[in-house]
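Omission of a single protein chain aside, the complex is shown with its protein chains in their original locations.
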Amino acid sequence: MNSLIPLLVAAPLAGAALLLLGGRALDRFGHWIATALAALSFAFGLALFADMLGRDAEHRAVVERLYTWIPVDGFQADISFQLDQLSIVFVLLITGVGSLIHLYSVGYMAHDERRRRFFGYLNLFLAAMLILVLADNYLLLYVGWEGVGLASYLLIGFWQHKPSAATAAKKAFIVNRVGDMGLSVAIMLMFAEFGSFAFGPVFGAAGDASQGKLTAIALMLLLAACGKSAQVPLQSWLGDAMEGPTPVSALIHAATMVTAGVYLITRSAAIFNLAPDAQTAVVVVGAVTLVFGAIVGCAKDDIKKALAGSTMSQIGYMIMAAGLGPIGYAFAIMHLVTHGFFKAGLFLGAGSVMHGMNDEVNMRHYGGLRKYMPVTFWTFLLGTGALIGFPLLSGFWSKDKIIDAAFAKGGAEGWILGLCALTGAVITAFYMTRVVLLTFFGEKRWQPDGDGNLPHPHESPKTMTIPMIVLAFGSVFAGGLFTLGSSFLNFLEPVTGHQEGHPPFNSYVVSVIATVCMLAGVGLAYVMYGRGPVPVKAPVGSLLTRAARRDLLQDDFNHAVLVRPGSALAATLVWFDSKGLDGFVNGLAAAIGGLSGRLRRIQTGYVRTYALSMFGGTLVLVASTLLMRSV
Amino acid sequence: MSYLLSATCAVPAAGAVLTAALPAGTGEARRRTTKAVALAVSAATLGLAIAVAAAFEPDGPRYQLTESYSWIRSFGISFSLGADGIGTVLALLTAVLVPLVMLAGWHDADPAAPEGSFESKRRTQGFFALILAVEAMVLVSFLATDVFVFYVFFEAMLIPMYFLIGGFGDRAGGPDSARQRSYAAVKFLLYNLLGGLVMLAAVIGLYVVAGDQGQATFSLPALTDAISSGKLVIDPTVQRALFLGFFFAFAVKAPLWPLHTWLPNAMGESTAGTAVLITAVVDKVGTFAMLRFCLGLFPDASKTFAPAILVLSLIGIVYGALVAIGQKDIKRLVAYASISHFGFIIMGIFAMTSQGQSGATLYMVNHGISTAAWMLVAGFLISRRGSRLIADYGGVQKVAPVLAGTFLIGGLATLSLPGLAPFVSEFLVLVGTFTRYPVIGIIATFGIVLAALYALMLYQRTMTGPVKESVTGMPDLKARELAVVAPLVALTLLLGVYPQSLTRIVNPAVNDTLSQVHRIDPAPAHPVAATNGGEQK
Amino acid sequence: MNPVNYLYLAALLFTIGASGVLIRRNAIVLFMCVELMLNASNLALVTFSRLHGNLDGQILAFFTMVVAAAEVVVGLAIIVSIFRTRHSASVDDSNLMKL
Partner (left out) sequence: MISTHVLAAVGGNSPSIPAPHIEYGQLSPMLVVFGAALVGVLAEAFLPRRLRAAAQLGISLVGLVGGFVAVVVLAAQGHASTRAGLLAMGSVAIDGPALFLQGVILLTAVLAVLTYAEGRLEPRINGHRIDAFAAQAAAVPGGEQEREATREGLRTTEIYPLTLFAVGGMLLFPASNDLLTMFVALEVLSLPLYLMCAIARRRRLLSQEAAVKYFLLGAFASAFFLFGTALVYGYAGTLRLGEIADVVAGTAPVTPALAVTTQNDALLLIGLAMLAVGLLFKVGAVPFHSWTPDVYQGAPTPVSGFMAAATKTAAFGALLRLFYVAFPGIRWDWRPVMWGVAILTMVVGSILAVTQQDVKRLLAYSSVAHAGFILTGLIATDRRGVAAVLFYLLAYSFVTLGAFAVVTLVRDSKGEATHLSNWAGLGRRSPLLAAVFALFLLAFAGIPLTSGFTGKFAVFQAAAGGGATPLVIVGVLSSAIAAFFYIRVIVLMFFSDPQPSGPAVAVPSTLTATAIAFGVLVTLGLGLLPQYFLDLATKASVFIR
């Protein structure tokens, strides 16, 4: 059975190779091959899951070692997969949601001439993401980590002819690279400290290492997580990443890849648990991003960017939960999974709307769409409900647990975190209600597109609606299902460990407060957007609104602090290289030439000058010979 | 005594003479014969190199397949060849790249001017003969076990290289490209000659010092044995001076910051194939020699200077990448990227850990392959449009998707994407450096971000965006060009997922080198008990 | 008389000759100055020969005379031919080649 594990990766990898190397012959049916392989991988995942459930908790983790990848004395990196409870959750999420989104893309990308390549990239992404979650050591994880970055790069920039897409892709990759740097340094630290970077040995030996070293490793892992999961301060790429086709945003930038940071922290629980300072940093990052993303989400008129802000914010929740330690890991993962369902569903819904609206993304140009695309509307509404934590829907269960855990942290810290989480809940409810109102309710504010055609919104084809419906089911039921008898918690416990939190008040109270907060947000949004006409052109807005529209000035900040000085430095160095270093070399050559030109003048052409130089030379020779003796 | 190594070196040498002697003429048929002969010779060389690699036993003695012929007895010089793990893989790299370079430059030496002009009638013969001559000399350098023999060929290869740079450009330069090119060629030669002459002084010094202690030989194994067994003791001051003499030459060739300024000119002005020869093959002799000669002959001085060299290589990594970011010229960008990479290689060597040095050796091979892919595709691109300026391109992926795709793979390899070969080596270098010099290791890691910047910026500016008018109708890669790129891409992938094929050969030689400098890897602070990372099941 | 005085004289003559070469312009005069230097050497040789009581120096002096004569032959040939071309014996006129 374990031999299926490599096949999990191999199936989509083969698909990628086939589609990217195969010629135009595959154009007609290549996308079905890709979808089938994704589904196959999902099937393998299910089989392995069933197999795993058949064993008792202690024996559920298995390792399948393929071969030694890099053998250098003392440095052994293996291609080796580890399937445990945490991995299987991700495997199922990735392949499941992934298969659905493959299916969705069949319809969504139907008219793109480069569809074959798109599916190749999607398969490549699946393979990389599976490597990421299946790796049994950090170096292999790093392979997947950068692999998904590559796939993300290729998919964000899929429409390369659009300069904005190409720029966004590059930005995503480079910001991610900054995070990757953290991961490489973390691996180096581990190797220097433990002589290994495989999960088992490192976690086993973690207790021996000093607090400082562990904190350093943990902080570097956090940096990596920030990059991949778009957490402050490496959050700037996610909004731009919406340049990619919408299925990409759903799969990579909502459901799976961006949550890799949460996976990394949870996976490294053994290290984080021993490094409280680093955990504090994690929590702070999570809390800040949670609010940050939510604020950005409120201000965006671009439907995908609003959802992107939301994603950022929700991952902030997860990171925060993960930072809380054993009381939060399982909830972080649980929220991650439910979020995977409803956020993917929301993105697919957004894609469906765009599909019907001539690829319009500005919500101010939508309005009243619920009649035209009912399936989209209902699935979107359910997703929204799940996201804002509407009672009994998925998000309600998972988010409540996190708020619970935040308060359970205890002391002032607990209060601050809890209040942050509740604030986030209010804002989440506000911006999601705003999205729904602007898109599906109110009057039509449709604008003609570039060619002057007014959009004719229509429901999307079956290949698109089926995945939306399936995901909507997930959005509704997953949370409840997981919470039932703490099944999810118990399942994960052998990996993440669990410790019951003790919030200052009963968890039902938290649920009630959270629900009240949610309703407040919904109400506020209704007051602002539901009652009167929405201006087609965005009002100037307050200072905060304007800043939020610019992603709270993150790009401006990066530009001023990094990009501009960076390019100035590059320009200076280019100048220095040609004028300074090379100038020195050329100057040296010129100096020799000049010296030569000057020395030549002693060659006057006059015999008597020559004789003089000989005579002088003789005198010097005689004098120095005598001098040598006297010295 | 086997004749395999001498055959490997002699075949391209003889081929060079043969190619040069082929009947002159500018007719297409004549040219094609010349090219076919040269290609066949390089293919035969590849076959021999593969045979060497196959005959090499990783667990055998350091130098295998040794041959020795008395050459200049008066100075204790014999023409000795021997393959060790490091030399073998680099010889293999050379043999792999040369046929591809020839194929890539198939039309680079076709007469530019109409027939009957002053253009030499032997242009094609000359071009291919020079490439083979370079190959022969590089192979001898990699396989020589005699310091003098190495020196001679290390220096002599400058001459054919010089004519390749100065005589054959990519026709994409401005009106004064001929002037620029001869400037580049002269700069290349003078820089390297200066380095070589300084090394000559050190070679002589070594001989004199060794001679004074009854070891008047240039044989590398004999010298290193004498040094490690204490039969030959070089006074620390003298050792440092000699080390610097050797190192200077290698640092110029490698090139190490701040001795690098010849490289962008040379790579920028020459044909893409020549640029690959420079950066992927010839420059590797420099880094290879640091590993084999600097460390083996002057262990104490190497240790003394290691921190300073590490700092220089670190500067090179960051500086090369930053300057690459600021380039307007595609080939110069690749050149500065190479400077950054050479920083990594040198860093790996002087970190003096097994990971660092194995990584550095792999890095030489991987950088050779990946840069070859990147540069040759860039050359194909440039030959289509006749311009090296990044600004003259845009949207190429729309008209030539395969070209753009392979260019992207080259770029991704350059930025060391995991799964591709350069990642393995770069990571090993970083880890190897980090375990001994953590701060330097961490700063060097910034290099990976900068690499992403220059590689992706180049791709973005040339390949993406709306199709520029100047590139409309640009043909995609032709079969010949695909035949050049495909093996390189395949190797990049293969060595990325299965680097064992090389590490198996390289590791023993690296361990031997480390034992020569009496260095052992820093032990982990809290080693994982009993089972190490590879063994746990 | 103390033979050393002859040596002083020889040195003086040699210096005069050398200075003449440096100062005078006419090729013939220049050449005569060189001859003066040769003869100064001869004087020194003869003096030393006397001092050491062997004949080597004197023999060399004879040889020097012969050599000087040969030199005159060659030198005059060259100087005369250049004089016929340039109508000048000034060595300063011959500086087509320089730098």
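Per-chain numbering from 1; labels A, B and C assigned in written order.
Assume a residue touches a chain if its C-beta (ideal position, glycine included) is under 8 Å from a C-beta of that chain, and two chains touch if they have at least 3 such contacts.
From a predicted model like this one, the values you see are computed outputs, not experimental measurements.
> Could you tell me which displayed chains border the chain that was left out of the figure?
Looking at the entire complex, the absent chain's contacts are A, B, C.
> Which of B:Pro99, B:Gly166, B:Pro221 or B:Pro524 touches the chain that is not shown?
In the complete complex, the chain left out is touched by residue B:Gly166.
> Take the complete complex as the reference. Which residues in chain B touch the chain that isn't displayed?
Considering the whole complex, chain B reaches the absent chain at 70-75, 118-120, 122, 126, 151-153, 155-156, 158-159, 162-163, 166-167, 178, 181-182, 185-186, 189-190, 193-194, 197-198, 200-201, 204-205, 207-208, 211.
> On chain A, where is the contact patch with the chain that was removed from view?
Its contact residues with the unshown chain are 589, 592-593, 595-597, 599-600, 602-603, 605, 607, 609-611, 613-614, 616-618, 620-622, 624-626, 628-629.
> List the residues of chain C that touch the chain left out of this view.
7, 10, 14, 17-18, 21, 27, 30-31, 34, 37-38, 40-42, 44-45, 47-49, 51-54, 56-57, 59-60, 63-64, 67, 70-71, 74-75, 77-79, 81-82, 84-86, 91, 94-98
Keep in mind that, in the parts below, only the chains that are shown with their structure count from here on.
> State, to the nearest whole Å, the distance from the C-alpha centre of chain B to the C-alpha centre of chain C.
64
> Scan chain A for residues touching two or more other chains and write them down.
none
> Using the touch rule from the top of the page, what residues of chain C touch 2 or more other chains?
As it turns out, chain C has no residue touching two or more other chains.
> Enumerate the contact residues on chain A facing chain B in the complex.
63, 65, 67-79, 137, 139, 142-143, 145-147, 150, 153, 157, 160-163, 165-167, 169-170, 173-174, 177-178, 180-181, 184-185, 187-189, 191-198, 200-202, 204-205, 208-210, 213, 566-567, 569-571, 573-574, 577, 581-582, 585, 589
> Would you pull the chain B residues touching chain A in the complex into a rising list?
So the residues of chain B in touch with chain A come to 187, 190-191, 258, 261, 264, 319, 322-323, 325-327, 354-355, 358-359, 395, 397-398, 412, 415, 417-419, 423-424, 427-428, 430-431, 434-435, 438, 441-442, 445-446, 448-449, 452-453, 456-457, 460, 463-467, 497-500, 503-504, 507, 510-511, 521-529, 531-537.
> Where on chain A is chain C touching in the complex?
600-601, 603-608, 611-612, 615
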